[in-house]
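As structure tokens, the structure follows; a few thoughts come after it.
Now for chain A:
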Amino acid sequence: MKDLVGLFPYWAVIMLMMTGLYIVIAQGNLVKKLIGLGIFQVSVFVLYIAVGVVDGGTPPILDDEFAVYSNPLPSVLILTAIVVGVATLAVGLALSVRIREAFGTIEEEDLLPLTAPTHPVVTGPEAETDTNAGREETRP
Partner candidate 1 sequence: MILPDAILAHAAVLVVVLPLLAAPIVALIRDHRIAAPLAILIALASVVLALELVNATWGGETISYALGNWQAPIGIEYRVDLLSAAMALLLTVSGSLAALMMSTAIAPEMAPGDRPRLYAALLLCMSGLTGIVVTGDLFNVFVFLEISSLATYVLIASGSGRDRRALTAAFDYLILGATGATFFVIGIAFLYVVTGTLNMADLGERISDAGRRAVIVGSSFLFVGIALKAAMLPLHRWLPNAYAYAPTVMATFLAMTATKVSIYLMIRLTDVVFHTPGELGRVNFAALMPPVGLAMLVFGSAIAVTAKDLKRLLAFSSIANLGLMLVALGLGGVAGIAAAMINLFNHAIIKGGMFATATAIVHRRGSARLDAMAGLSRQMPVAFIFLVIGGLALIGVPLTAGFVSKLSVVRVAFDLGDWTVAGGILLSSLITVAYVWRIFEATMLAEPRSDAPKGDMHPAFWLPVGLLGAGTIVFGIWSAPVIELSTRIAHQMAGVTP
Partner candidate 2 sequence: MTQHQLMLAAILLPFATALLILVTGRWQNLREAVTLVGAAGLAIVVFKLIAGFDAAAAAPLVLAEILPGFKVMLRAEPIGLVFAGVAAGLWGLNSLYSIGYMRAEHAPRQTRFYACFAVALGCAMAIALSGNLATLFVAYEALTFATYPLVVHWQSEGAIQGARRYLAYLVATSLVPFLGAIVWTWIAAGTLDFTPGGILDGRLDDGLLAVLLFMFAYGVGKAALMPLHGWLPSAMVAPTPVSALLHAVAVVKAGVFTLLKIAVYIFGIEVIGRGVGDLLVVVAAASVIVASLMAMTKDDLKARLAYSTVAQLAMVTLAVALGEPIAIAAGVLQLVMHAWGKITLFFGAGAIQLATHKKRLSEIAGIGAEVPLLMVAILFGALSVAGLPPFGGMWPKFLLIEAAVDKDMTVLVVCLGLSTLLTLGYLVPIVIQAFFRAPHDDDPHHLPEKHHEEGDLPILALIPPVVTAAGCVVLFVAAPSILAFVAPVIGLGGLP
């Protein structure tokens, strides 16, 4: 039983991850998907960091006062992963901006008919602006 309590942080993090994954799959708005992806990824980061924790340890910065340090490796990996995450986000956002300009919408539901293989070829970013759903809201 004590062991199960010791696993609780992991389970909480798994809950968070799955909420993120749910948003990615279930939400139709492209930006919302990206945000869900962010939540998914950050939760994975938490899992990594949780793995590196050592009871009674301190942050892995050497000092004569301390003898027990938490594992530095997960921190390093996650530093990398955070940057990868923001890079993906930036490219994803740029893509959704272009999609909004080319199709007039970023809702998956509205995009489906416009992107079907049978839809005639439209070139260029501003070729079609017939779907103006939500156009007014674009000016904050």
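Here is the rule we use: a contact is a pair of C-beta atoms (placed from the backbone, for glycine too) under 8 Å apart; a residue touches a chain by one contact, two chains touch by 3 or more; residues count from 1.
The candidates were selected such that all candidates are chains of the complex that A comes from, given by their letters.
Note that this is a predicted model, so its numbers are computed, not measured.
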Review point. Which one touches chain A in this complex, out of 1 or 2?
Key: 1
Exercise for review: Give every residue of chain A touching candidate 1 within the complex, in rising order.
Suggested key: 17, 21, 24, 30, 33-34, 37, 40-41, 44, 47-48, 51, 73-74, 77, 80-81, 84, 87-88, 91-92, 95-96, 98-99, 102-103, 111, 114-115, 117-119, 121-125, 127-128
